[in-house]
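Quick one: structure below, then a few questions.
As you look at this complex, bear in mind that one protein chain is not there, while each of the others sits in place.
Showing chain A:
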Amino acid sequence: MAIIQIRGLRKSYRVYQKQEGLLASFRGLFHREYREVEAVRGIDLDVEQGEFVAFLGPNGAGKTTTLKLLSGVISPTAGEATVMGFTPWQRANEYRRRFALVMGQKNQLWWDLPAAESFRLHQQIYRLPPDEYDRTTAELTDLLSVGKLLNQPVRELSLGERMKMELIAALLHRPEVLFLDEPTIGLDVVAQHKIQQFLKHYQETRGTTVLLTSHYMKDIAALCRRVVIIANGRLMYDGSLAGIVDRFSGHKVLTLQFADDAMPTDLARFGEPLDVQPPKARIKVERERIADVLSSVLSGYQVADVSVEDPPLEEVIAEMFATAEDVSDSQELAAVST
């Protein structure tokens, strides 16, 4: 049985619509207009124990809302979900002792006290036996190289150091399920890389089930074999990272290096020229035309080198998100006009 089971999960919010201006503000005192925003629109998902799954999607897609639902921070409007057999929004203590949520933009540590004090508090809150607590703390601080910072007030730590401490605090009770909401947001490349390495190592050695949301493709490529794409509150894709390009990209990128003065002037007839610096050119070609284009280029011109590549993943995903937003806009327009 899957460790996380989600069936028809929905969450909608009522959002106050305030018009611009002073008059509208006064009107708002007596009569308010609300709009129903559907953050999650019926998600079905199964996650097996030990999987490292990435939630990918544009801002406002419903990723964080889904993590909040699974960690019991909010209750759904409809649908069901179980994590380790528990219904998250019932907030049973047995459940809360077995998972952790880390939000990159939120601080769970005591701001004015050293992280060591927060850890000690967590030991008590999660009722961790002293030897287990000592062992875990030593191991985690060692892995993240923060031993020297434990007695420094949290407010005096850098963002990267603070994030490491947040991770330690969240992992002290050895959660079986870990929800990570943009854990590397705002960090520099070095800090991002360190946290990625740590999460990879930790998940592999412990077999923890992890759900991660991130905007950094590098995080996802480094950590997750399975990617779930959510846009407009719906699940759009569930599979491997590489599979995204196969499924959502309708074109390939053809790079040609022509022999001296052999470059044709009308490259546009092969596809959309992306970058032309004679004798080199990059052309975006529709997938179904790639064989024809290649044969006519190779038979008609002197070509020194050729390569056919998939477009960059970021580009495919950005296109997909843009399409999803257009669809959503047109649906909303249709809803308004009916």
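Everything below uses one rule, namely that a residue touches a chain if its C-beta (ideal position, glycine included) is under 8 Å from a C-beta of that chain, and two chains touch if they have at least 3 such contacts; residues count from 1.
Note that contacts and distances are computed from a predicted model.
Asker: As a check of understanding, state which of "Phenylacetate-CoA oxygenase subunit PaaJ", "Sigma-70 family RNA polymerase sigma factor", "Na(+)/H(+) antiporter subunit B" or "ABC-2 type transporter" is the UniProt name of the chain not shown.
Answerer: The UniProt record for the chain left out of view names it "ABC-2 type transporter".
Asker: With the full complex in mind, choose from A:Glu80, A:Asp112 or A:Asp292 the residue touching the hidden chain.
Answerer: That would be A:Asp112, which touches the missing chain.
Asker: Using the definition of touch stated at the top, determine which of A:Arg10, A:Arg27 or A:Arg97 touches the missing chain.
Answerer: Per the contact definition at the top, the residue touching the missing chain is A:Arg97.
Asker: Return the single residue from A:Thr137, A:Thr209 or A:Asn232 that touches the missing chain.
Answerer: That would be A:Thr137, which touches the missing chain.
Asker: Spell out the interface residues on chain A facing the chain that's missing from view.
Answerer: 13, 64-65, 68, 71-75, 89, 91, 93, 96-97, 100-101, 103, 105-108, 110, 112-113, 116-117, 119-121, 123-130, 133-134, 137, 150-151, 153
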